[in-house]
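I have a structure I would like to understand better, so I am pasting it below and will then ask my questions one at a time.
Of the protein chains in this complex, all but one are displayed in their positions.
Our next item is chain A:
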Amino acid sequence: MSITLVSFFIIFFFFLIVIESVRRGILETKYSILWIIVCIVLGVMSLATDFLEQMAYLLGVVYAPSLLFLFGLIASLILIFDLTRRISNLNSRLIALTQEYALFREESNKEMTKQEKENEQ
């Protein structure tokens, strides 16, 4: 079995995991989009041997399937970058939420002390 076929099966298997994760609700649909695109692009490329050979020739790459690794690496970088952006976003939200919670609690503590005083009187 050639490397292109092996690559295709690995990617296809991964694609199934992505779809199954969405189906089970483990992965949110909007976050799955990038994964699905990456799987389709890499899957098609690993099967399109002629296209890969031609690209390799143009880029001066001796062993064509190594281009698959290059694209795989680029895709990984894009996915990781996307993740860091989402983490930054989550972090700002968490900070805002924590601040709101603390401010709200201060407010309610103040109310409670006020009521306690009123009850005493």
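By definition in this document, a contact is a pair of C-beta atoms (placed from the backbone, for glycine too) under 8 Å apart; a residue touches a chain by one contact, two chains touch by 3 or more; residues count from 1.
Just so it is clear, contacts and distances are computed from a predicted model.
Student: The hidden chain: which UniProt name fits, "Sulfane dehydrogenase subunit SoxC", "N-acetylglucosamine transport system permease protein", "ABC transporter substrate-binding protein" or "Glycosyl transferase family 2"?
Tutor: UniProt lists the chain that is not shown as "Glycosyl transferase family 2".
Student: One chain is left out of this view; which of A:I37, A:L59, A:L77 or A:A102 touches it in the full complex?
Tutor: A:A102
Student: Hey, which chain A residues sit against the chain that's not shown?
Tutor: Spelled out for chain A, the touching residues are 92, 94-95, 98-99, 101-103, 105-106.
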